[in-house]
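There's a structure below that I have some questions on.
Removed: one protein chain of the complex. Kept in place: all other protein chains.
A, B and C are the chain letters, set down in written order, and residue numbers restart from 1 in every chain.
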Amino acid sequence: MKWRFSRRLQVASVIKITEQPFDPWQELSSFQIGMGRDGEFGACANFIGTMRDMNEGDVVNAMVLEHYPGMTEKHLEKIVNDARKKWDLLETLVIHRVGELLPNDPIVLVAVWSAHRKDAFEASRFIMEDLKSKAPFWKRESVQGPDQQTEKNRWVKKNTSGY
Amino acid sequence: MKWRFSRRLQVASVIKITEQPFDPWQELSSFQIGMGRDGEFGACANFIGTMRDMNEGDVVNAMVLEHYPGMTEKHLEKIVNDARKKWDLLETLVIHRVGELLPNDPIVLVAVWSAHRKDAFEASRFIMEDLKSKAPFWKRESVQGPDQQTEKNRWVKKNTSGY
Amino acid sequence: MTQTKAEKAMSIKVLYFASLRERLGCSEELISEDGLSTVGDVWQRVSDGKNVTQRVLYSINQEYAQADSLVKAGDEVAFFPPVTGG
Partner (left out) sequence: MTQTKAEKAMSIKVLYFASLRERLGCSEELISEDGLSTVGDVWQRVSDGKNVTQRVLYSINQEYAQADSLVKAGDEVAFFPPVTGG
């Protein structure tokens, strides 16, 4: 019983912005082992956003993800801190890809560990929705023309709705 | 454009009940590769429930998960089909452990793949909450006595609330 | 128990799970359908005198049922406490 209190009381969070492709399952596996919370977490809710090869009816060949270095990290930290104030969380992991991407590349990973599932479910969605609507990232797609030969670049103008 | 329609229209779902320990990240990785939906899914929301070493203030040493073979699978299929009717889903994976478990063992995995995130977020939580409240599983814990020497078995009587 | 095919056809298979299985000291039995029309009737018969105070859920052929759901010979009926998986 006393034993509960000998545990780390501080929560940890990791935010990564990366130009390199990442494997979400590998990241989750490593992070969960490394966080050293065995027996403490009863719930992990996570979300992975992956690049599709179609958007708004067009075939998408590639994408460039631009961001605002500095503000991105600052804003993501704010989102995660807001989530921690609202829910009882153990650990959080956010990874976002930038630079050149191809279809099927993971774009974003948001993962939350907590004792009970309500907190993990709600916080992971909250972080993801805030990231989508406010974190300074912009997508430019290379879209295949109707002749299937030419290609044009276009900035993505709107996100699909999350609620 | 026509190309979109040459794709598989049928959704797939896998439900596994297993006495063997499972690695959720490995399962997710293999399933996602095997499902052959590269470029189609933009969203994967998943939840992993893991055995804690504390419950209701007591140290839990081990757990036995009993289930109703036959009805369990039938009920989980029903849950997943209900979710498919409510949301636009590509694939779903549900794994539930039964038999003897130790702290830190994954108990349940619910994963949903869809084109857009709203469907994945809502369906994964819906499936998980239905599973918790209706799928025929029962937990019996081996709880450490206050003297830290003795052990007693008790049936878990209530779930934490999910909403 | 050993039953003939004919006996089985006229019987209802009854299963018990978890704490209820332990409370009743039985995981499975076959009972005659005689005089039983609802799952509530089945519960009355099998729990008679056993002083079960906990909440009990019913299923017929592996689907949830209510006390007034009808049963017939050949059905698989189960009684169990509220579920706690996941």
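Rule of thumb we're sticking to: a residue touches a chain if its C-beta (ideal position, glycine included) is under 8 Å from a C-beta of that chain, and two chains touch if they have at least 3 such contacts.
Keep in mind it's a predicted model, so treat the numbers as computed, not measured.
Touched by the hidden chain within the whole complex are the displayed chains A.
Looking at A:28, A:43 or A:65, the residue that reaches the missing chain in the full complex is A:65.
Of the listed positions A:35, A:107 or A:143, the one in contact with the omitted chain in the full complex is A:107.
Although one chain is not drawn, the whole complex shows that of A:43, A:128 or A:143 it is A:128 that touches it.
Annotation for chain A: contacts to the undisplayed chain at residues 49, 65-68, 70-71, 74-75, 96, 107-108, 128, 131-140, 155-159.
The rule is short, and it goes like this: only the chains that are shown with their structure count from here on.
As a whole-number value, the distance joining the C-alpha centres of chain A and chain B reads 21 Å. Chain B and chain C have Cα centroids lying 28 Å from one another. Among the residues of chain B, those touching two or more other chains are numbered 49, 128, 132. Counting partner chains per residue, chain C shows two or more touched chains at no residue at all.
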